[in-house]
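A single protein chain has been omitted; all remaining protein chains appear in their positions.
Letters A and B mark the chains in the order given here, with residues in each chain numbered from 1 onward.
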Amino acid sequence: MTHALPADAPAPKTPTSSRAGRSRSSGARLGAIFGIVPFTAYLLLFLAIPTVISLFSGLFDGHGRFTPANLTALWDPTVLGAFWASIWLSAVTAAIGVLVGFLLCYALLGFRPGGVVRTIVDAASSMLAQFGGVMLAFAVIATIGLQGFITLWLKGAFHLDLFASGPWLYGMPGLVIAYVYFQVPLMVITFLPALTALRAEWMEATLTLGGTRGVFWRRVGVPLLAPSLLASFLLLFANAFSAYATAAALASQGAPIVPLQIRTALTSETMLGRQGMAGVLALGMIIVMAIVMTTYALVSRKAARWQA
Amino acid sequence: MRRASALAPRGFLSWAVVLVIGAVFAVPIIAMIEFTLRDPAGGHSLVHWGALFNPANTAEFGQIWIGVGNSAQLALVTVAIVLVLLAPTMVLVHLRFPRLRRVLEFLCLLPISIPAIVLVVGFAPIYLVIGRAIGTGIWPLGFAYGITVLPYAYRAIQANLGGIEARVLAEAARSLGASSRQILTRVLLPNLRQGLLSASLISLAVVLGEYTIASLLNRQNLQTALVVVNKQDPYLSIILTLLTLLFGFLLLALIDGVSGGRRSRRTKGRS
Partner (left out) sequence: MISSHPSQDPRTTGSNMLVRERGDGSPVAFSAVQKFFGTKQVLRDFEMQIEPGEFVSLLGPSGCGKTTALRVLAGLEEPSSGFVSIGGVEVTGVPTNRRDLGMVFQAYSLFPHLDSLHNVMFGLQMRKVSKRQATDRAREALDLVGLSETADRYPAQLSGGQQQRVALARALVTQPKVLLLDEPLSALDAKVRVQLREEIRRLQLRLGITTIFVTHDQEEALAVSDRVAVMAGGRIEQIGTPEDLYTRPSSSTVAAFVGLSSVLPAQILDDRADVLGFSLPVLGRAANGPARVRVRPENIRLVAEGGVPAVVETSVYLGALRRTRVRTAEGLRLSVQHRADERLDYGDPVRFAIDPVAVSVEPVAGTPEPR
């Protein structure tokens, strides 16, 4: 199997066989087809096969026989609860991300494109959207953990105990706060282009036609942005739904959401009767993601219709 | 262009929103800095930063150095996949198989829709086989990372490829007598430099921040090392987090500079 690894294959080049450049001979075409083979092989081995495995591994038992038994585990109350928790977490943080991110994007319109403020917010957004995970969990703990900066400050200045009602930081409320830190930047990255595609001419045309700024937003701005807003929400939802590292580093005990359940299933695969559990959970996640991303694709196609 | 957009809110409102949200996002960074400055004896000092240079901490540093070294290897393999496998295929499809463009786009963007944690479930048996065949070295994990960076790298290269009218350039070069190889090396690659560079940089950034796949496949990289160190010395792990963030910020600022430079040059050319 490993002999077919693409690293062993010759590096692909664009059609060298038509070197003379006179005609697109069938040889050149063959060369071109040969050129896309290595990448195709790579995708097959490292994208298609793993996806198929994660889709179906839950449906076969240890002897390779099809068994729907594992599927019934999806109706197990803890699993259902985990999916519910994941969806809730994703929806809530996506909503917060859309709201706060929209405000930020709107405020950014007030600054010159290419100016200092826009550049800083752009760079910071692409970094924070990218650098979630472990380091984000550390940052949250350093801020509002038991010994966190804000925790100690509130205690010292106001005698306020953040954790009077228990260690919520390591459960869902903590995840909501942590996730917002990558959701808002992602919103800025995805939504700002749509917002800047709104043309000043449309505002000016509204004014010359006798409308006010309010009329513009109500009758032109919002209808035009609605598909982009919905698309952004779906993307943020998918982003939170598939996030793992932040939760893994923050909520190291307990497993309230699906990705953490997959971890548990993977690390205790030997547990009797739980074989394929990880596969079933993965299948469930893929189903949710497929629904969300298909809707996203449809909505963003609609959103792109008026953007040149 | 002399003014901000006519759609913008009033100036002070813009400032207020940016400053408030900026402050909320700055707090964790400030908190981390403050945290690393805490002196065990009370008050603040540079004692934890000083520990960075204390040879007594070799055990922890050993972990980190293994992690950094592994992440560097992974970054190399991943960038190589982007440059050697993805980029030539994209150019080829763009020029010779335009009908495959949508398929290629779909496949390259697909990993966005498949959570890393799900891919791990599929990768686990594959890396079991790889491990048995060629050992548990770190670098084969780069093939998995190549998949996770695919959407980002694809977008970076595609933005460049779509912007340079590669077909017209190739036809122009061909009409001037260039061979296919010359078209690729003398015309297309120089014009794709910026896209390839930002694709490489963003791949680097993604690989350095990756935790899910490595930790669940029991490989050590920078992020798994940070988690291990965090359990022994939280101060050190947060110092390292700050340094990684700084490095990442510089990296992404570089990407921004690379693609921003291209944008401004193009708009200048138009006016």
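Here, contacts are C-beta pairs under 8 Å (C-beta built on N, C-alpha and C of every residue); 3 or more make two chains touch, one makes a residue touch a chain.
All values derive from a computational prediction rather than experimental measurement.
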{"item": "Candidates A:T78, A:Q147 or A:T212 - the one touching the absent chain", "value": "A:T212"}
{"item": "Chain not shown, touching residues in chain A", "value": "199, 201-202, 204-212, 215, 219-220, 223-224, 305-306, 308"}
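Note that only the chains that are shown with their structure count from here on.
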{"item": "Whole-Å gap between the CA centroids of chain A and chain B", "value": "15"}
{"item": "Of all residues in chain A, those that touch chain B in their complex", "value": "1-2, 5-6, 11-16, 18-21, 28-29, 32, 35-36, 38-39, 42-43, 45-47, 49-54, 57, 100, 103-104, 106-114, 117, 119, 121-124, 126-128, 130-135, 138-143, 147-150, 181, 184, 196, 198, 200, 203-204, 216, 221, 238, 241-245, 248-249, 259, 262-263, 266-267, 278-279, 282, 285-286, 289-290, 293"}
{"item": "Touch list for chain B against partner chain A, complex", "value": "1, 4-11, 13-18, 21-22, 25, 27-32, 34-35, 81, 84-86, 88-89, 91-93, 95-97, 100, 107, 110-126, 129-130, 133-134, 143-144, 146-147, 150, 174, 177-181, 183-184, 202, 205-206, 209-212, 215-216, 223, 226-227, 230, 234, 237-238, 241, 244-245, 248-249, 252-253, 255-256, 260, 264"}
